[in-house]
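To keep things clear, I will list the structure first and then write my remarks on it.
Missing here is one protein chain; the remaining ones are kept as they sit in the complex.
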Amino acid sequence: MGGKFEARKVTAISKINPVTSWIRFDGDIYAQPGQFVMVWLPKIGEKPFSIAELNPLGLLVVDVGPFSHALQALQVGDSLWVKGPLGQGFSITGERLLLVGGGYGSAPLLALAKKARAQNITVDVCLGARSEAGLLLSDAFLELGCQVSYATEDGSLGWHGLVTDIVEQKIQAIAYDLLCACGPTGLLSALSNICKTHRLDNQLSWEAHMRCGMGLCGSCLVSQNIDELLPVGWLACYDGPVFYQKFRD
Amino acid sequence: MGGKFEARKVTAISKINPVTSWIRFDGDIYAQPGQFVMVWLPKIGEKPFSIAELNPLGLLVVDVGPFSHALQALQVGDSLWVKGPLGQGFSITGERLLLVGGGYGSAPLLALAKKARAQNITVDVCLGARSEAGLLLSDAFLELGCQVSYATEDGSLGWHGLVTDIVEQKIQAIAYDLLCACGPTGLLSALSNICKTHRLDNQLSWEAHMRCGMGLCGSCLVSQNIDELLPVGWLACYDGPVFYQKFRD
Amino acid sequence: MKHDPDISVKLGRLSLKNPLVLASGVMGTSPELLHRVALSGAGAVTAKSCGPTLRTGHPNPVMVAWEHGLLNAIGLTNPGVDDEVKLLMDAKQRLNPLNVPLIASIFAGSAEEFGEVASIVAEAEPDLVEVNISCPNVHDDFGLPFAADAKSAAAVTRAVKQKIGGIPIAVKLAPNVPDIGRIAKSVVDAGSDVITAINTMPGMVIDVDAAQPVLHNRSGGLSGPALKPIAVRCVAEIAQFVDVPIIGTGGVLTGRDAAEMMMAGATAVGVGSALWYRGPDAIKLIKAELQDFLRENGYKSVCEIFRKAL
Partner (left out) sequence: MKHDPDISVKLGRLSLKNPLVLASGVMGTSPELLHRVALSGAGAVTAKSCGPTLRTGHPNPVMVAWEHGLLNAIGLTNPGVDDEVKLLMDAKQRLNPLNVPLIASIFAGSAEEFGEVASIVAEAEPDLVEVNISCPNVHDDFGLPFAADAKSAAAVTRAVKQKIGGIPIAVKLAPNVPDIGRIAKSVVDAGSDVITAINTMPGMVIDVDAAQPVLHNRSGGLSGPALKPIAVRCVAEIAQFVDVPIIGTGGVLTGRDAAEMMMAGATAVGVGSALWYRGPDAIKLIKAELQDFLRENGYKSVCEIFRKAL
């Protein structure tokens, strides 16, 4: 685990929807899917991003504010600085995976799906968003041979409602070995409850406000108030972002 | 090359004459014959000593003052602290070696003879001292199968006169490939001249007052005034103590 | 089988199960985190420094690991002393059953304000209050002036002492002074019960490809391995000037490092950056190594190594 920044050059950048870009860098990163990097743009700032592709390093960036905007403005040949890989990622167990993504949560799940598919594991994916435009990377999951289901709050694609609804349906229909998810806290809390009910092993990647990214400043604490299953003083940047919950042995 | 002190335990200590001890320590040292260590006795001081034996580390100590006296007072099981190996040692070339030692100069030559004999190289040794008692380690050289000649200034053993006399005789009689020597500066200067005359490749281990032992403080400079063949600003602790002079190629 | 060496220490009035104290600012920002570190075996835990009002701290990047240590400019992020009191009270409830003393830490912009913060933080009844007069990340109004000068350091000490209601205090000193021993003497004369030494050393890391300092705040505080010999020297100097216990802090990563600090004159040993180098359970590892060191060298109690290298 590296605590130093290293310069990386942009080798490709493409818009995958009006507010979302896929950025590819020179060189690989030796990481687990689910680990993240801190990205530094000198004079602009530093933010955490999930590793969406390992060989070569690729990131998925949704333009929601000043930093993500500056990232999308990068040109091929520009440098940015990466610290990482940081944290603990996903660890594949079993034969049948269910991946659940909300928003840019698709990013780490894509790296995970790629690794699982390379091991010939069956991977089903449920993506949720407000509307169709927010469903990210679905083509990429399909290309890997995953079965992909959608839920949109406005019904513009797939199930009209929350992604947790289709997750419930799938879990009842299919005997998954493991559920892996990344998305907003509300989604993860709901999934945690669903998995508890069904005693389904799960690995949830929690969001938190990150500052040091190195397990020292305490900023990224995910409190037991948010999920009582978490151990006391759980740090998303060091112990996580992925938390493993096992019900079966 | 280590710049840190490491504790070593004395495993054996034996007097080889009234003022000279052989001290053996736990563990080997990975070094060339001719390299040296800085020995630290807390609250007493720190001095350089030639590595006389590599596996395990052994030192030859002549009691001439407070530090060497304290060394000889060590008991089996006591600790001392060693920094090194430091400097550049001897490097064996050719089939026939002539080793010339004065005083504790026998120490690095013994490690060298052992290595050369293990390669089945013929090793002749000339030892010089004021009187018989100052001829150190001659038994050890004999045990290795070296031919050993002696010179004493008082004629108590071997040639009555300087060791340089017997060196001249041997060089004229035998076609050595290399002369290696360690001893007082006067001896080395004389040997350097003899070798120049005979165009005999040589490796001389120079003495100097050492302080840092790390090539920084400048204390161990061996000036070109002492041997014009030395390069400018030659440091015994870093560039040496062994200086290589090649006449043949 | 030999007995385990006794590693309990007395830090003034406090009894610690072992000399290892979580340093301020590292994982000490919430009751849960303080609880976690206590569970990992700390002798005592220090909360993040708090000031009169909320501070969000500096923008990112706030921390970088360079080859030989860490550099941080978190910028004294804290909720302000009113909320800190609640945090400390929650933490106390968690720590009491574990028998792990809680150390609060305070900073402020003037001696008077230090006194005000002290009187509020005293409501939480922490076991010790550390007085951070030495954070290098906040300029002018906070930090440096006090730790830099024997007189202002003493003035802060007196102000805190007056308002703290009998809770013992530890003034925390900075390494970037020419005469840390004299400053220690001055704050002890003014009533400091304990000295904590040292805070981070000011430093800057520039990324030459970016041609910019890595930290947003440009400079920051150096901690970790590179700081250790600086801290050991400060502790040894302070131990020659004053008789109060010292919490020796800076670059302790292993049990041997902790022993080094104690041989230099520390009664307790602060541990901060080690939680990055060795993970959140660093203190558990260091404690086991310290015991191994004592056992292997035939010490029956950690007190035997205290001041041994002075």
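Letters are used for the chains, namely A, B and C, taken in the order the chains are written, and counting of residues starts over at 1 for each.
The rule is simple: a contact is a pair of C-beta atoms (placed from the backbone, for glycine too) under 8 Å apart; a residue touches a chain by one contact, two chains touch by 3 or more.
Here the structure is a predicted model, which is why all the values come from computation and not from measurement.
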| item | value |
| --- | --- |
| Chain not shown, its touching partners among those shown | B, C |
| Among C:P213, C:P245 or C:G270, the residue in touch with the chain that has been omitted | C:P213 |
| Residue of C:P175, C:P245 or C:G272 in touch with the missing chain, whole complex considered | C:P175 |
| Selected residue (touches chain absent from view) among B:R96, B:K170 or B:R211 | B:R211 |
| Touching residue (missing chain; options C:A264, C:I286 or C:V302) | C:A264 |
| Residue ranges of chain B at the interface with the undisplayed chain | 2-5, 7, 38, 40, 42-43, 45-47, 79, 81, 83, 211-219, 221, 223-224, 231-235, 238-239 |
| Chain C, residues in touch with the chain not shown (by the definition above) | 66-69, 71, 144-145, 147-149, 174-179, 201-206, 208-209, 211-213, 218-219, 222, 225-227, 229-230, 232-233, 236-237, 256, 259-260, 263-264, 293, 297, 305, 308-309 |
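Keep this in mind: only the chains that are shown with their structure count from here on.
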| item | value |
| --- | --- |
| Overall pattern in which the protein chains touch one another (line/ring/star/complete/other) | other |
| Chain centre separation (chain B, chain C; CA means) in Å | 51 |
| Chain centre separation in whole Å, for chain C relative to chain A (CA means) | 37 |
| For chain A paired with chain B, centre-to-centre distance based on mean C-alpha positions, whole Å | 66 |
| Chain C: positions in contact with at least two other chains | none |
